[in-house]
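A quick write-up on the structure given underneath.
Only a single protein chain was left out; the remaining protein chains are all shown in position.
== chain A ==
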Amino acid sequence: MDASEVEFLAEKEMVKIIPNFSLDKVFLIGGDLGPFNPGLPIDVPVWLALNLKQRQKCRIIPPEWMDVEKLEEMRDLERKEDMFTPVPSPYYMELTKLLLNHASDNIPKADEIRTLVKDIWDTRIAKLRLSADSFISQQEAYAKLDNLTLMEINTIRAFLLDTLNCMYKLRSNLQ
């Protein structure tokens, strides 16, 4: 699975926008959206929000967790705990990237948020590597990791599987 595919999936997440146009309900395969009233917040999928934003048709309201204080708290918790802590959104990394890239003017303290999310991400990836390492070094048959997001699994999957295959071959050659 590609990172872009994961991002595509993340685009289905809902986000609040404040449109500056008026439009009746739109009927889409995925469900009805609208009606859009200027100045009135409404939930739309990220892909639509970004599209509207690029056409300057709306203001995006960042998700509740995209807040410096909450992220700081999360980062500290993530650093403190050995296990993976629950993340605010299964697509936190993708959403942060998408929203900050396209709508950073609507998000207060965008730079800090970017840094914080990167911190959280780095911490988690480090944990992931660490657990992969101990998994291999202890030659365990299986391991359980909670609270991983799709993107995180995706980053390590290709490498880990290949490695395991390779190691398996090497070991079977040994015998």
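Throughout what follows, a contact is a pair of C-beta atoms (placed from the backbone, for glycine too) under 8 Å apart; a residue touches a chain by one contact, two chains touch by 3 or more; residues count from 1.
Assume contacts and distances are computed from a predicted model.
According to its UniProt record, the chain left out of view corresponds to "WD repeat and HMG-box DNA-binding protein 1" among "Spermatogenesis associated 17", "pyruvate dehydrogenase (acetyl-transferring)", "Ribosomal RNA-processing protein 43" or "WD repeat and HMG-box DNA-binding protein 1".
On the side of chain A, touch with the chain left out of the figure occurs at residues 16, 18, 20-22, 38-41, 56-57, 59, 61, 108.
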